[in-house]
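The block underneath contains the structure these notes are about, expressed in structure tokens.
A single protein chain has been omitted; all remaining protein chains appear in their positions.
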Amino acid sequence: MSFDMANAEDQQLNNNMKLIKSNLCYLLDYEEPRAARHAACDESSAANVLQELNLIVNDLTLDANAPQFEFHRYGCPQTEAMQKRLVNLSNSGAKKKSNSNASISAENNLVSRHIRDQQQKENIQNREECGSFAIELNGDCIERNPVLRLMTIFKSLHEHLNTELPSNQLNSMPSDYIFDLPKKCSLPSGCNVRHHAQVLCTKLERFHARQRRILETNRHFDYTRYTECDELLNKVFNDLQVLKAFTKLELRQRASQLLTKVALDNAAQLEKLLLELLDHLKAAHIHVFIFNWEMDLEYRYSSAMKATLHETNKRVLQLATVELQAPRALDSVEQRMVEHYQLGNVISCAKQHEDFLTALLESPENYFPPEIIGLCDPPKIVRNLPPNPNLNVHARLQPLDFVGELPPLSPPRVNRRSHVPRINRA
Amino acid sequence: MDQALRNKFFPQQILYFIAGRRCCQQFACTFRSSEHNILVTYACSLGLRSQYVVNNGQGCVKIFKRSCMHYLNEPKSLNMCRSTAREIFTLLSLTSNLGIYELSADYLGHWKVKMPIHHMSLAALNPPTTMRLRTQQYGKYLPSSAGYSCIRNLLESVYSHRVIAVNGHLAMDKSILFPLVILDDAQLKKANLFIVCIESDNIVAEYNSERFAQCLDESVGNTVGIQVPKLCNISSRTHIVYTTAKYFMRSLFGKESKKLDQISHVVVNDIHLHVPYTDILLSELKQAVNMNQNLRIILLSQADNSSRFLNFFAEGFEFCVDRPSQAGTRISYLEEIQSCISLADIRKGPEIYKKKTHFLNKSLRNEQTDKCLQAYEELGNDSAIRPLIYAINYELVPVNYQHSFTGKTAIIIASQWANAKHIRLLLFMGANPYILDNNHENAITTAFTHGNHECIDILSNFGLHGYVVKNSRPDFVDYDAIINIMYLICTKPNYAPGNILVLLPTYNHLVKLNYMLLSHFLTAHLHELAIFLLHANMDMEYLNDLVNTKTDTIKVVLATDIVGSLPLPISFQYLIDTACQRKTLYDVSCNSTEERYEWVAKDCLMQRLLMLDVQAVAERQCFRLITRNTYDNLDVTGSPEMQTMPLDKICLIAKLLSPNTVISEYLSYTIAPPPLVNIHQTVQFLKKIDVLDDMEDVTWLGCRLIDVPVPCQFGRTLIYGILMQCLDPILTIVSAMSIDDPLSIPFSEDIDSLWDQYTIYIQNRIKGERSRLASNQVSDHLIFIRLFEEWKGRLKNNKPPLYLTDEHEFVVNGLMEQINFTRISIINALRAANLIHSQGQLSWNSINLMSNKWPLVKAALTGGLYPNICAIDYKNKCVNSAHSLNLHLHPSTVLRDFFQPLNISQCICTQWMVCTKEKSNIKYATIVAPLALAMFAGCNKLGLEQITEIQMPSNETHIHFFIDEWIWMEVLKSDFELLLKLRQLFFKGYHYLLRQCSESDKWRSDCNMMAFYSLLSKTLSIIFDNEDATAGFKKCSGISNGANLKEHYQYLRTINSHFIWHQEVDDKIALIQKGDPCVGYNSHSIERQFFLLHTEDKPDKFYQISDAAYIENVIGKFARPIVSPSRHIYVILYTKNPDTMLSISRAKIQKGEFILKEYFRNTIPVYEILEACVNLNVTVPNFDGRLISSLIDKRVGNLIMDLFAFRHHWIHN
């Protein structure tokens, strides 16, 4: 039995168990003469217990409802009669206890035995069918399961269909949003490949139509660009037509394993198609988008809009130069503090909070409540203030003629509370 | 086209980005690698940083501004050691045979989540049958109640309106009165009746149901039932059920429309508190009223304006009961209190520790602060003061720190430089201009010598304001002021004796004040009163104790807000109101919570005032620890909690109540809708931690967590604890984090005036203690476990000792009582959620098999606390995280020292930590192995698509692994495959647990899945052991294997009754028997005699072996003749070698025998006593120890007693 969990309750109980067992065995084995047994009676604490009873008898509320009490001293026949049973009892208890204990504390043993058995079985099996190892570890991080591969492609296709290409609306969000905006999720659950294909077809059709519409609105601006995009969209459309066929082909699977040879072949075909589709989709999407964006900029923007855009761009370029600057270095004073006073650590800590500290120094008004700010202004109504033993002293000090006068005789009670706009305050 | 992309589109996008407010941006995955290159090059030319990332399986480019902290320069490497790989390989091959390793629905798709239904077993709606006799109680209740006169009106309005709102004060006892009236009437009319009474808190529901049953002369479970999480007692005869909004709503889940069909009346108590769950329940009720014509809703409030609620229901009737007049109540504000105290000449004990003693040794921190001051003195400009301001603001240095040699404070130096700006700032920050330096100059005199008008003006104006204004802040409870008021009430004749109610913001404050009162009581500086505590997380025993005390005992009740909902049968004469409350605020910007103290609103103060008994006591007084001016500026009503609090549980409950509504929409229809951005952020967060899925539906995890009374994040941590079979330590950490930190580093203001000058020393000591407990494991979380274990070890017979040592010990005992209470309630909740079984694989013992494995516990923490992960940048000495705000380590964490940005010994080579933060401060952090992160971080369905090949040809064997939007790692390909399989295996177990935990037959030890389960956690334990060892962690010992402590300790209750209650009864009886005139209140005439008892034993042993006979023998012959009810005998235990005093106890005669009742135990060296004697001009005694016992001078005795009572843990130990 492991003793490293000596603290466990059961362990404790178990130890107790052992103790009582040994005690009781000892009692049973110890066949001493009757006389000696009687001597033992004298060792008994019956007298103590009785004495105790005398003391507290008034505190015990012994009404009719009070439980009964029977005391059998050491050596009493009653106790002896009980002992055998106690041993039985403890034994049976021990059996029960150790059973449950075994399942808990010897879990490790069980497990390792289990492992051993398993390993043995494993070894035999491995020797028999060499090479056909159940877990697929190839070391190249490439998915071997065609269904899972398909699923990944489906997922990324959906991902692409859902993406919004960047626009300036996105940038108006504050940067503190940690997480992305809620996104539409249209990927069907489960591994039914045909169903996936079906859903994808519907989505693709809508996507294609949307892109087509955008493209058509720009047709008259630039025909060469239009034909370029048109071609790309047609490619997508062709892929879509092929994909539709797959919704009716054999692609059955169970537990992500394709069932038939036909299904396997079809899946391979489908995979090729989807990868191609992905490329076409990307190209079409980007081209149509950029075409539209450019035409927006050139033809649809008013001159005022163009002017503001130009203006912002100029301003931003200036802003960008800040990004290029290296982080602020230590100024001369700080440098001196680092070198002369060995305050390197403190300075580097303070540097991390430089913005806050500077702001606090420059305009403390922003960081303290008004009643605290008011402390350095003359009090409004002096009379309403509580009696302050130093009031008179200060009143005398106020005129400037008293420069060099003695300090106040007794400072007021120390006010221990500070009003730091503490960052660390809980 | 490419031209357009290159020259126009991307530049424009990047310019937009720079102009915008975001710190980083991810570009659409539609762009291809050639376009990525263009983007990166251009971004780089403008000084932006960029990175190729894989997100959701799609490769894309991200660009960052300079300030963005999401940016991880390079992937942190994940090196699995060989033995780890071997272990994983073994596990995988073993499990493959178990048939477990098969891709299934939980990896790819969703399982239909079925919420475990929970319903109140209600009987059919029927009329109350048995006609009750009007018992005495019952009869007494109705006519005597304040509301009796309006019962008729009330009944009428209940019949004519579906919604009524009742305003009335606490003493009306509305939540019993109204159901009683309705019950009474229904009996007459034989009308169908089932009333549900919603209370704000479990304890209130329990208390009210018991009183109601008493009043019907029944026991709970007949006509009146109760249903709260830990107690349920209802029967088919029950017509009135008390419950809480939270628990009641739990029974509404999964019932579509017929939610409240079985109920005739819903009584909602204390709606004015705007308890979030009650607010949500109100909107459920609003829907129910529309569906069920016969439902009646009675809203009870203590505030005046219920119209707001009626407007919400768009119907109803307002029913007002006049408040009793408060004419005889005197309210004093802080100014008056202070002047009263200063005029009253309160005599407390002598100030023994007045003089600076020698044990203030210098630390590195003193040196550095000295240097800062020195530098400021020499340079004097803004840059020079900045480090100082930093030290005060961020490093807990007291603003009045005096230079070790010159004694100059910052403000003296500012006066020297005549820098008005600095003087003003320092004054704002609480600097005291009256402190004298070693040349006996202070800031004011210095300013005068330098003669700068502006400075002199500022300082003199400052002096003209009273100190009161500077003192009142909601975040400090002025214990000194409360103690002073207690002295006023107890010792001054113009205050009649009466019960005192002290209202404090938190449990922590109760404990601290409890100690202060006890120590003043025991040293007899203050008259002894019976102390009682009331707070939300208590057992009924606390309440019963108070309710069942004899009326003639004078009671001090220390209570939190909860007392405002408990109609107590005690008449209070004095109310000391700290007027502040603690609120948990949700910070949207960094998705963290923050505890903030605020003043309570005016109407709340008014309700508190009404707790003083108008009828019984003629003269009442309320002390408000707030200035008049501040009071005038307070808001009339406070803001509802839901608008500021963290919403995770709220969102979850909203979704479960109404699965087909968007959470933000549901919440926007509640009476106090929280800000949309809070909801949005919370929902995103819940999705991140897998409580909600992408479609915002509740996952299995969410279903299980709803029953666990901790925030979702902590709940998730508990689940990980169960999965990795190390629940016990996780449980301790979670419980401790939901309570105040017993080892937080105090601010100078938090330290009593007595110890003010030792601030730095105390702070250093606590910091030292923290790092001792963390023992090289660089973990703050470990401190909680260690502290709990050490405390458990100190218990005798599983009970804390019943003597006082010092304040810290007491507070720790008090907080541990609370931690233990929380632990037990979490365990119970986990049982209720079927996550702990009584046998099988989920029994307590088997989910704690690995509890002593610290590396595994860390891994469980990582999984549970994700996404609160930070990366350490050793080079720049800072931390990066998914939050763009600057994150900083709080000075209390063991990850850094004071004045050091980061202090982790370089031998630990992992760069990740899991943290708990508050605003932008990392309060608790633990360094974890990268493997833990790779295993548990990120979405639980991560697969092969989250990786990318490294472009550089030299690195063919490695890949980049993108765990989430910012965590990425570089892994060996083969390692990654192993890792991924293990991950899938683990999450398989995770889903299995969450889905199947309610089927206990699936968790028998002989199941196939179980073999896998124990195999998995065993392997995990081995691999994390390995990983920790390779990362350079030392072995961590001393965590026990989760012995289950299930006892409620009730330390405070025990110790208070031990010291005060019995003793007073004894004394009184004795005094009455003797016919002593000084019985009762004014017992200050008690005289005390001190005996010195020499012993060779330790106090423990001494008290164990010294029975009555021994004490009689040693003390009796001296003491017996002199002891009398007005003269107490104290025994001081002392020992030679070394010369120390060990313990002080009171000898009492009980049934003719001397017994010792120990008051204080500590070790006080004799030289300290001698020193104190010299300081206070007391004749120096001679302790020679030749005699076993001797009588000592009373003054010396008192002094020793004071030394015992006012000992400071961090200074004297």
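Structure notes:
Chains here go by letter, A and B, matching the order in which they are written, and residues are numbered from 1 within each.
By our rule, a residue touches a chain if its C-beta (ideal position, glycine included) is under 8 Å from a C-beta of that chain, and two chains touch if they have at least 3 such contacts.
The working rule: contacts and distances are computed from a predicted model.
The listed choices are "Glycine cleavage system H protein", "Exosome complex component RRP45", "GH15979" or "SKP1-like protein"; the UniProt protein name belonging to the chain that is not shown reads "GH15979".
Under the touch definition stated at the start, the shown chains contacted by the missing one in the entire complex are A, B. Of the options B:231, B:331, B:540 or B:1029, the residue whose C-beta touches the omitted chain is B:231.
Note on the undisplayed chain: of the listed residues B:47, B:127 or B:221, the one touching it is B:221.
Considering the whole complex, the residue from B:21, B:492, B:772 or B:799 that touches the absent chain is B:799. Listed here are the chain B residues that touch the chain not shown: 116-119, 121, 123, 221, 231-237, 707, 795, 797-799, 831-834, 998, 1046-1047.
Listed here are the chain A residues that touch the chain not shown: 9, 12-13, 16-17, 19-20, 23-24, 27, 40-41, 43-50, 52-54, 56-57, 60, 62-74, 76-79, 81-83, 85-86, 88-89, 93, 96-97.
As a convention for this text, only the chains that are shown with their structure count from here on.
One simple way to say how far apart two chains are is to compare their mean CA positions; for chain A and chain B this gives 20 Å.
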